[in-house]
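Note that this complex is displayed minus one protein chain, with the remaining chains in position.
For chain A:
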Amino acid sequence: MVRLFGPLVGLFFAVALLWSFGNGAYVAITEPAAPTAEHEFHLHPKEVHFASDGAFGKFDKAQLQRGFQVYKEVCSTCHSLKHVAFRDLAALGYSEAEVKAIAKEWGTKQPTFDPKSGERGERDNIPSDYFPTVYYAGQGNPPDLSLITKARHDGGAYVHSLLTGYQEQPAELLKKFPDAKTPDGLYYNPYFANLNLAMPAPLTGDGQVTYSDGTKATVDQMATDVSAFLIWTAEPKLDKRKQTGWAVLGFLLVATVLAYLAKKNVWADKKGE
C-alpha cells in the first residue's frame, strides 16, 4: 500500500510545485519585480567599534556616562527608557548620592494619585523609580530606547549610523524614483528601513552637549557615546555575562579533557588489538 500510494503522493506534490514554479516563472518574465528606492538606496549600518565589542570587550564607564548625558540632554525629550531604573545608573560609576541627585533633578516627574481624595499630582523621582514615561504629541511615534540596540540588526552601529546619516535626498534617487520624494515633515536617512523618518536630525552640531570630562563633543563622538549607552541599557548584564562565560568555558575545557582521557582509558582494551 505504502509503496503504491507513496510515489503517487510524491508526484502529486511535485506536479503542484511544478505548477507553482511555472506560474512564478511566467510572472517573473512577463512582469519582473520593479526595483524600489528602499531596495536600492537603503544602507547597512556603518562599521563602528565599541569598547564592549568582542569576547573580551567591556563597557567603558566614562563613555557610558557621556552617552547618558547625551540621552538626558537630547534624546529624553521624546524617547522614554522604561526598562531602566535610576538605581541602575550606579553601574555607570555614579555614587549613591549622584544617583539620588540625578533622579531628583530629572525633568519629567513621577505621576501620583491619592486614592482617598482622588487628586492627581506629581513628585520627584527617587532611585527605585524607572525612567518616567515620555509623552510625545508631535508627528511619529518615538520608540522606547531601552532595547533599541537589540531590536535592530547590528544595533549599536545602527543607532550611530542613523544619528549621523541624515543627508539631502540624492538627486540620483529622485531621477530614478520621482515618486519617492521625501514627504513634508519627514527626513531622508539611508540607514532607516524605508529611508524617510519623522525624527529630525537630533545631533545638529559639535558642542551640543558639554562633556565634563573634557572630551570634545563632536557629532560623531556624541553619536558613538549615546550608542554605547544604549547598548548598555539593552544589555546591562553584558560584562557579567562575558566574565561568567570565560569561567564556564575554562571549567568545561578542563572537564572535557578529563572526560576524553577517561573515555580513552575505559576503551583501551576494546579497540582493535
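Quick notes
Operating definition for what follows: contacts are C-beta pairs under 8 Å (C-beta built on N, C-alpha and C of every residue); 3 or more make two chains touch, one makes a residue touch a chain; residues count from 1.
Criterion: contacts and distances are computed from a predicted model.
A chain of the complex is left out here; the name its UniProt entry carries, from "Cytochrome b", "ABC transporter ATP-binding protein YvcR", "DNA 3'-5' helicase" or "Bidirectional hydrogenase complex protein HoxU", is "Cytochrome b".
Checked against the full complex, the candidates A:46, A:61, A:83 or A:181 give a single residue touching the omitted chain, namely A:83. The residue touching the chain not shown here, chosen from A:34, A:55 or A:171, is A:55. The chain omitted from view is touched by exactly one of A:43, A:101 or A:151, namely A:151. Seen across the whole complex, the unshown chain contacts chain A at 2-3, 6-7, 9-11, 13-25, 28, 33, 55, 83, 88, 143, 146-147, 150-153, 155, 193, 234, 236-237, 240-242, 244-246, 248-249, 252-253, 255-256, 259-260, 262-263, 265-267, 270-273.
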